[in-house]
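One protein chain omitted, others in place.
Now for chain A:
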Amino acid sequence: MKLASLLESKRSKKLAGFLIKRRKPLGILLYLCGLVYLGMLPRDEFNRRSFVDENALMVGLVRREFRDSQSISDYAEELADFGVDQEGLMVWLEASFSRIGLEVYSQNYSAVLPAVAGPQAASVSGRSVYGVLRAGRASSAESLVFSAPSGEAANTHGLAVMLSLAKYFKSKNYWAKDIIFLVTTGGEIGVQAWINSYMGNAVKGINAGPLPGRSGAIQAVINLEIDSPKIEYARIMIEGVNGILPNLDLVHVLTHLSEMEGIPSALHMGWEGVRSHGRYSKPDLSDSAHKLYTVASLMAHQAPGLPLAGHAPFLRHRIDSVTVRGVGSGPTAKPLLNLARYLAVLLAEKTCIFSVSSAFCLPPGPWRVVFEASTISWRDSTIQSSSTMPRLAGDSSPSGCSCLPSASYWLHSCWRAYLSGCWQEDSEWQLLSAQEVVTPVNSSCCTHRRFHSIPSWEWSCLR
């Protein structure tokens, strides 16, 4: 009997007839299966523990030596005087940056907002101030951006942390990349105007002035938003315009360092919604409900593709960026010094290493990832239409996979699990992550503990 006749056999015909007849209920059943699976993805059994992809990036090796909490509070006090006087604030910032010893520049912009809110198109204008810290031994070919928005929402403490870090960074000479301290007004429009001028891309509706000073290719952006003198936890916001996400390593390092400083980090909204109803509780990261919530809110924020915070416009230009938002002032809140210290370490690490890692989708919490898109990646076709071809798979670097909830997750993850046999792997990782949850500060896994034991090892990248 040959293959053809086998397929035409009576039994196959029967099966095909059955499938065709019941296609609707079967389809609905499979879809429901997909949804159920999607709901189960945040559980640790169904996702993998993630790792830092870049071997050279040894997290936490830099000595944590920033101790100047006095300057944070001094700056915060001076900043508080300005209130709503944005122009006064900008002038004062320019003076402060230049006192610290940075090259100070500013950019004017104006934008015409589409007529959504009222009958007439609204016009906004503003000024952004930025100071450039030139890395002594580097050639200005690369830079990092440390940004803090000013304006609508009070960001007094974010600016204070930025200024005192700028002062501290100036005293160090291990920088291998320039650091740009950027203060924008007018929300995302100010950031958009700045980055568009920087990249030489004009956008309709925004009239961005020229940038008098520049540095090289931007490798990473940290956007800082803090409105209280103490923080309960750090919310790390990752979604960019059109759902593009940053490099996974950046998020990992950020999470790990904040844990080292005793500041829990939540990947998404955390329990803010709950808190607003008066039942605030510290986010318990092991809680699977919280993880489900995180995944759901990630999807919800990626799907509309709107910018959420000041880091979003950078992602459009393939620049890794995240927003760190300090939240809460409860009884267990830590002073801003801890946050500033870990940001100092983060930038010291990013200055030395250009890190690449797989694109990723839907992290249900720190150090967990549903997919590393090393074989599969969804990306935004409108932005990278011309460039997707050679970078389709296993893409690294600033990247984007914009994940929308669909049943195809289910198929792909099953396929991947089948290929890599990650079911066994997961059970091992599970042990590690259980330890991590019990003592979140000092033992995320054994390799990291090793780094803790050599705290005085000075990081020096060029020697």
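Note that a contact is a pair of C-beta atoms (placed from the backbone, for glycine too) under 8 Å apart; a residue touches a chain by one contact, two chains touch by 3 or more; residues count from 1.
Please note the rule applied: contacts and distances are computed from a predicted model.
The chain not displayed here is annotated in its UniProt record as "GPI transamidase component PIG-T", chosen from "L antigen family member 3", "histone acetyltransferase", "Immediate early response 3-interacting protein 1" or "GPI transamidase component PIG-T".
Residue-wise, the contact with the chain that is not shown comes from A:A217, picked out of A:L15, A:L35, A:A80 or A:A217. Against the chain not displayed here, chain A makes contact via residues 1-3, 6, 95, 98-101, 103, 134-142, 173, 199-201, 214, 216-217, 316-319, 354, 356, 374-375, 383-384, 386-387, 389-397, 419, 462-463.
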